[in-house]
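Chains shown are a subset, placed as in the full complex.
Just so it is clear, A and B label the chains in written order, and each chain counts residues from 1 on its own.
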Amino acid sequence: MPYIPHTDADRKEMLAAIGVNSIDELFREIPENLRVKPGALNLPPALDEAQLMSHLHEISKKNVDMAHVACFLGAGIYDRYIPATVGAIISRGEFLTAYTPYQPELSQGYLQTIYEFQSMVAELYGMDVANASMYDGSTSMAEAAILSSGIKKREKIFISETVHPSYRQVLETYCWSMSLTVETLPAPGGMTAGYDKVTEDGACVIVQYPNFFGTIEDLGAAREAARKAGALFVVVADPVAMALLKPPGEYDADIVVGEGQPMGVAMGLGGPLVGLFACKQELIRSLPGRIVGRTKDHHGNDGYVMTLRTREQDIRREKATSNICTNEALMALAATVYMEALGKNGMREIATTSVRNTQYAMKQFKLAGGEIKFTGKVFGEFVLRFPGKNATEVQTQLLKEKILAGLPLGPFYKGMDDCMLVAVTEMRTKNQIDHYAACIKNVLAGKEVLA
Amino acid sequence: MNNSTKSVPQQKLIFEKSRAGRVGCNLPHADTPEVDLKGCLGELRDELHLPEVSELELLRHYTNLSHVNYGIETGFYPLGSCTMKYNPKINEKTAGLPGFAMLHPMQPLDTIPGALEILVGVQDMLMEITGFDEITLQPLAGAHGEMSCLMLIKAYHESRGEGKQRHTVLVPDSAHGTNPASAARCGYDVRSIPTDDFGNTNLVALKESLDDSVAALMLTNPSTLGLFEPNIEKICKMVHEAGGQVFCDGANMNAMVGTTRPADHGFDCMHLNLHKTFSTPHGGGGPGCGAIGLQKHLEPFMPVPVVRRADGKIGLDYHRPHSIGRVSAFYGQFLMEVRAYTYLRAYGKEKMADISRHAVLNANYVKARLKDVMPAAHDRPCMHECVLTAEKYKKENGVRALDISKRLIDYGFHPPTNYFPLIVHEAFMIEPTETECKETLDAFCDALIAICKEAQDNPDLLHDAPTSQIVGRLDETAAVKNLDVRWRAPQPA
């Protein structure tokens, strides 16, 4: 039996010790009519390990993966290099097969890495503290909104139109169920405007940095709007960009959340990811999720434990700061290894490379006939306009040349059918950018993509 | 307990191993022209206190940290309610295939037919196993699944004009903390339902609570006492008659796989923890993976996108006017679904029921072996876990359940869950899972029997435990008082 170690003799001895004659007897409290007849389930046949591997391999090959195309698609999930060390470490059974470190004495390894994770996330965001992870960036943001509402006792969430559309959809769902309302701040030029809309019933103001279009938002303006309304100031920030940009903490953000995927986590069709959550010290007792602290054992040795546990659902039940229990520890570990493998210089280097590649791409794509839709400064992503062309069609064309050109924005923003959101990470090369430029030149000229 | 003793170096924090200017990684370097960063980006940050270590030091750091961390692959991990079963290595290999791991969630649909095949494959198998009409894989963990189910229920009541009126969710006193917390997170008031002396739902109390403010009952079946709710059909009927919905907390699905189907019990919806029942690794606290199942009447409210086979092709359905919306950014924990798919296909039609059958066999065996030192809270056949009480040792010897658990560490075992469910005094919730062999169960029971004797003969052995680990018992109160949750770079003098 795969994975089940019982021999016939085992079963016999165990049933005897229990004092029953069959395993069926153990299920006697389940009403007869609720029991599944043996063999009644309509499931596919069992496969052996070799068959599993080849079956899954066959299925996987039907997908077009990013090892086979040049990926210019970002939109919150980035094709960044994952050092080989990350996989080597997170696959170690002591980490991979542990659970929540409820028993700190035999979980010191993981607890220490979480403490390191919290330290680095807080550092990147320029914040006082960070938690041990949330599900993903979108739910992390929703939690920030709910936290704000709870703290401020207000029921309106202001969010910029330039925040990731899926994140805003998740926020809508969460807010609907909590009877909160969401008001969207417009961003006609690709940067949040209309901060004057923020009213004093606002629990928080949420902006993204750099925003969904890649543009570096004016956090000073956002903060002012929040402060004026007495609302919390919440930023959704790309952690990799933080290697270069002035962090939200330095703009006095109250809460900073984000998606940790770009730091060592496989794209994996968007899951599992890892939500980052950082805040000011004063909010720590309202923080959702787990947090690890350093303490001492009775000999005075340093050690780590989960702390401030009375915020959590297993203790506080309906009064908990959140319902989250299982989080994304393993992906947080991947991000920890990533940040430590790259370190200060490595993080700066790949961020700088992204900027260089992005600037070069913008230049080449303009020369090829594309237009840069917005004027703001960008970090590693920008909106490219194909005058007179539908971006989805352009994407289809470029796929033939093994280029995943970006995200066509038509489905997400009105009037942007000719726009593509293009990300250029450190993984893209000059050759790939030149190839992209050559392709769009042809496409824009109405020619075949292959010149 | 003839453990030998090895000295294990306590690892400094990585920050303390850092050296300015060191680079640990052979990184992609730019071949595009240099730029003026300030010109491009505007204001730049000054300091960035991230560690600077070599790749070798990094690996040593983690190798040594892993040696002071306990996983299923280290030893027996009978953490009740968590289903710490073996996580097959083949699943790691299939989930690591580039054709799965290197997919972008927003790439065009026609470039991911294989991924959609996995999603629909898992959905189909889970539908068959649970009996539900629909499955969605969007929720990211168990609690997230609970919340999503309550949202479905909320949307359902709203669609019937009863949204405002039905503001109460009933939660048994034995329920996991996420149940009331998820209810609160959906804006519901929580009302507690007591458990009766047999460990079942108190039907009288339930009846009394069933007024027209009730949106739902959240029931865990088997319960957190490890007991199958024999009145389940009746309970569902009662709630339905009162206009409420019944949600099943499916954390305990491991007792039922292939043996009984929750949808047949009368539940309207349920969540599953694929990281428990379907063996995706717990990863030190996550990722979870929280599928939900639902009956047809809740279908209009399912979160978008709905992944579905139609005319032999698999597509995504976004156009759902009654949908609660998105509950997470993309498709759920996709790579965990790949693992779950691999696992499900390993058992298949022929062997699926073996999971629950052996899980239940193991739990009853442990219960039987321990009955003299630690009686079950309820003397009935248990399901996949048994809940015992160590109250006697507290009363007679001043030894708490926690002390016994810490002593188990010295015997080389991960302790079971303690103090849950809250209604059992000095609870020991032991879930062996089906992947443990009899010898391991015997060794564990022998240890627990020996410890119970120690509790009577030499209680300080237990109070001082553990002594076998790199740290002794840690001061959690001090941790809160002198809060230290991050390292900070020393200020330049």
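Just a few scattered comments:
Criterion: contacts are C-beta pairs under 8 Å (C-beta built on N, C-alpha and C of every residue); 3 or more make two chains touch, one makes a residue touch a chain.
Quick caveat, the model's predicted, so the values are computed rather than measured.
Although each kind of chain is drawn only once, the file as a whole records copy numbers of A x2, B x2.
What we mean here is this: only the chains that are shown with their structure count from here on.
One simple way to say how far apart two chains are is to compare their mean CA positions; for chain A and chain B this gives 20 Å.
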